[in-house]
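Of the protein chains in this complex, one is absent; all others appear in place.
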Amino acid sequence: MNVTLQQSSANSVLEARRAHNEKLARRADQTRATWFPLALLVVLLALPLLQFVGNYNYVLHLVLFTASYVAMASGWNILGGFAGYVSLGHSVFFGVGGYFAGMLLARYGISTIITAPLAGLVAAVLGYMVGLITLKVRGPSFIISSIALLMIARILFDNWEFIGGANGLTLPTNDLPVQWAKLPYYYAMIVIAAFTVWATYRIKHSKFGLGLRAISKDEIKAESAGIDTRFYKVMAFALSAFFVGMTGAVWGEYLTYLRPNIFLLILVSANLVLMSILGGKGTIAGPVVGAILIVALNELFVATMGASEVNILGTGLVMAVGLIFFPLGLVGTLAKKGKLPRVLNWD
Amino acid sequence: MTELLQVTNITAGYGDGPAILDGAHLTVEPGKVHCIIGPNGAGKSTLLKSICGMLTIRKGDVVFKGKRLNGMRPDQILREGICFVPQERALFPKMTVRDNLRMGGFILNDQKELDRRIDGILERFPILRERAEQHAGTMSGGQQQTLAMARTLIIKPAIVMLDEPSLGLAPKVIQEMFDIMKMMSAEGVTVLLVEQNALMGLKNSDWGVVLDLGRTLFEGPAADVLADPRIQELYLGGKKAA
Amino acid sequence: MLEVKNLCKHYGGIKAVDGATFAVERGSITALIGPNGAGKTTAFNCISRTVTPTSGEVWLDGERIDQLRPHKITAKGLSRTFQISRNLSDMTVIENVIVQSRVEGIRGLLRPAMSAEERDKAMAILDFLGITRIAYEDGHNLSYGQKKLMDLAALLMSDPKIILLDEPAGGVNPTLMEEIIGHIRALNEKKGLTVLIVEHNMELIMRLSHRVVVMAQGRVICDGPPEMVRKDPQVLDAYLGGVLEEEAA
Amino acid sequence: MADILQILILGLALGGVIALMGSGLSLVFGVMRIVNLAHPSLIIAGAYIAYWAFKVLGIDPIVMLPVSAAIMAAIGVLLYRLMFERETKSAKYSEMTVLLTFALAMMAEGVLGGLFTNTQRVTSPDYATDAFFIGDVFIPKGQLYAGVLSLAIIAALTLFLKYSRLGYAIRATTQNREAAELLGVNVNFISILAFAIGIGLAGAAGSLVSFVFSFFPAKHWEWVAMLMSVVVLGGMGSILGTVVAALLLSVVAAFVGTWIGATWSTMTFFLALFLILLIRPQGLFGEKPEMA
Partner (left out) sequence: QTLKIGASLPITGGLSVSGEKHKRGYELCTKLINEAGGILGRQVELVVSDNRSDPATAINQYERFINVDKVDAVYGTFSSRLTFPVGSILSKYNMVHAVPSGGALRIYEQGYRNLFYFQVSAAEYTGKDVVAVIQDLIPAGQGPKTAAIVSADDFFANAIAAGLLGEKVKDPATDKEIADLAPGYLADAGIKVVMQEKWPEEGFNDWLNLANSIKRSGAEMIIGLTASAEEAVQLTRSLKTVGATPKLVYLSQGAQTEFIEGVGESPANGVMIHTTWHKDVPFESTLAGKPFSNADFVKAFEAEYGVEPDEDSAIPFAVCQGIEQAINGAGTTDNAKMGEWLHARTKDDPVRTVLGRFTWDERGLAKDKSHIMTQWQDGKLNFVYPTGEFEGVVPFSYPKAGF
């Protein structure tokens, strides 16, 4: 029998696959828009000038509030997004940072803006130690262990008389006039947020970040590829706690009131998770976009629907719809489909 | 010559990705052993997945006993009589070997008959009988492969499609495997297999198919495929025929 | 170079590895064969410490490694592949490969994830294995054989001293396998790479290996040069089932 | 001595109810790999059904149990089709479901709050605040009935999943969806069924809980952490583990609460979780995770 092998060079499948791969390759080194976050930062730094022409305290408050969540969600992203360990207990570090710096302020009068890095460090050490225990398990068990951590911290703080127990602790307010009173915290928070975003960028593009991503996919494979998974994970935990702790420090003084149930709330952690996931877990711009989106949505709900159960229903609905239609988050899903606007490509 | 399964010029791919198959065709005749060969990534597994309904077919037809299968679910296609053992072992890792076999006969309604057939299988494969209560996920690679194969023997379908049945099996067992396949085809079950161990595969088949870059390059008697020098060089490791 | 002494791994009543002892000489290609369920993969797992051995010792270069964590062992130059490929989904093939390149010290951690040299090196390896076409594909979306090749590429990326291959030929096209074997042999000859390989493809084993260790039921039943092993009646009975004679005929 | 016995009984009584609530969670995880964070809020929904039936029609919550289970199961079918169906193919199904059910919990809270206000409710059949007195020692009737009934339900369900053909199909689908489909299982139907069973169980638990604890829509936050701790401690997916952990922890908590202080009794659950992670990460009855 005659065998015919037509090795036609114009094989359409070959073409299609090559085109596909080229598309993927192009996406891999798509130029990122570093100018955009920088421009955003400049605008935000100049924003308080508005105070000269009127009272824009609420705008500043919103930006500050958003920035604090940007910092925390980005910090959370290191552990939850890069390493794949979803923690619902990160508000513990928010609380530890807040209380540590807050007590220093109350007793010695040192502003939390100065002690924030120290507070972050304390949170990081705690994160490191907790990580040694809880990072032994992954998936649902880890999530639950993080909730348990939160509960334990809550009970301990509630019963620790030295820091005011469940009744809380008031901090002195600064003496600036109403118009300028927010500025120190505003700038501190913007700087912390910017620093955190920059840090997550650096981490993602380092060997450490690559290792974390490998860990999030398959820990055994990662370990056998020569990655010290335990060290990487625990470091990721400590780093993410660090940024959340710093934020907590400044937030405490800004609120002038420390109370376990302001900081140690599951809803605070849930917000971090929601923001990161809605924006795009594991991406740089994701937590930022998520934070802005959630704060804006909250404002919208408050403004249009006021007080009602619609509020919580709305939040749940947004989360569900977001997850169903953007399973990788806004940034992640758009990037996968190749439809991400250039300005949001930060990684 | 009446064909049992006719695949004509199908196009298929994963999700909204590129077409992996484009212009693949295949004719399966009753009672014979068919062997598909081709390099890695040629689309062999993809072809089998398209036939059994795991992938949506974008263009072309799959016709089985005169009935069009396009758009049917895998479980419906199984009930039509086409059974598929994928390459990545389709076992239930946290079920025992026996329960895996029991699942193999899920479409049988007669539980007594099922138990009888399971016993028959365990009889035939001593290694499985030895491990009947072990979780399938903790078995060795070859043991898992054996189990996956053995499971297809429980129901007696019109066509069995096997994706690299010899994978990870010891030489002695491979021989047994092919013997079983021959026996199945003798019993009237049509076999369609994909093999990288092409020499072995073709030697034990009646019909050979060469697939590369998503299209069928050659279809013909297995002996012809084995004999062709270009196929030798490209797909069989360049050795002279035995 | 690699010494396994009295290695045991028991799962409840099942003795997956039951007192296996063998050694791999520096610069040699040693094959580990045996029937299905003989304990070959389990032995690999114990050596690379993916599972904890029940008892026994593993020595690498005169140093005991069975107490070390897996990444330490990898850092000492011992790399392995998995019988059932483990790939990192949502990461491209090239990332899957580069992940395996060596990172040393804290400073190493801060290095860029993918330097230009690493990328070039990875691409060269992929090219050799014929899978550049899918370099940017998701590591999960590959065909069975492609995954095996990707694993192999990752292994070569880490410049190991000794590699443990678990059925590298399973599911790989024979023509391509020929080339891969050629490459491994070249590495072995030129760079003194030590290889321990598990394979069921006897023909390949006979051509490639300097020495063959045969396992059955968790024990080593035969150990010697290929010619000797293929004639051993015990091996023929337990493993080969007379295949080779048939082929020779 | 009577004291110790009494504390033991009270611990067991509370443990029975917690076991009931937790085992639904465990079951849904065990057979479907869904960590249903909405389970407590669906229990509350079930409790509302029992509450209104009790208040308006005077039907005993125990009698209402099958009805509220059926209603919740029907709601489960709807939820599955709307929220979970399209996720089943996702590689990150398990992780996705954690987040989706979290969203579901919030939505349920919102809807329940809108329908029933945030006033706290409790059904009060006579047995709810009554007890059997045996000498000095008493056994609270409400908890006893709830505990015994729930153990019966759980046992029945476990047997069903273990031995029935549908049970096989459900387990197979969870372990390897593709393979199950290739073997002739209509996986979508099976998934809906399994989900409906899980939610129906929440409905059943709701009826029983309605006379043990008081509830309002936001209450689920308090329950979720405790129930989850019990489930992890017992070993994710092991129902026996959940029951044992619930009973054990409740007894320990009862002693801690009496001898050390009520504040610390809640802590027992969380500390125990950390301890188990230290010494036996897979939980009391969990299977050791597969390695290579």
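Residue numbering begins at 1 within each chain, and the chains themselves are lettered A, B, C and D in the order written.
Everything below uses one rule, namely that a contact is a pair of C-beta atoms (placed from the backbone, for glycine too) under 8 Å apart; a residue touches a chain by one contact, two chains touch by 3 or more.
None of these values were measured; they are calculated from a predicted model.
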Partner chains on view for the chain not depicted: A, D
Residue among D:26, D:68 or D:265 touching the omitted chain: D:265
Among D:65, D:79, D:146 or D:225, residue touching the chain not depicted: D:225
From D:46, D:113, D:147 or D:283, residue that would touch the chain that is not displayed: D:113
Positions on chain A where the hidden chain makes contact: 55-59, 61, 65, 103, 106-107, 151, 154-155, 158-159, 161-173, 178, 181, 255-257, 259, 261-262, 265, 267, 302, 306-309, 311-312
Touch residues of chain D, complete complex, unshown partner: 3, 6-7, 10-11, 13-14, 18, 109-110, 113, 117-122, 124, 128-131, 133, 138, 140, 142-143, 213-214, 216-218, 221-223, 225-226, 250, 253-254, 257-258, 261-263, 265-266
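To be clear about the criterion, only the chains that are shown with their structure count from here on.
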Distance from the mean Cα position of chain D to that of chain A, given in whole angstrom: 31
Rounded Å distance, chain A centre to chain B centre (Cα mean): 48
Touching two or more other chains - residue numbers and ranges from chain B: 17, 138
Junction residues of chain D, two or more chains touched: 291-292
Residue ranges of chain A in contact with chain D within the complex: 86, 133-134, 136-137, 139-141, 143-145, 147-152, 155, 158-159, 220, 266, 270, 273, 277, 308-317, 319-320, 323-324, 327
Sites on chain B touched by chain A in the complex: 17-23, 43, 210, 213-215, 217-218, 220-221, 224-225, 228, 230-231
Chain A-touching residues of chain D, taken from the complex the two chains share: 29, 35, 83, 86-87, 90, 92, 94-96, 98-100, 102-114, 217, 221, 224-225, 228-229, 231-232, 236, 263-264, 266-267, 269-271, 273-274, 277-278, 281-283, 291-292
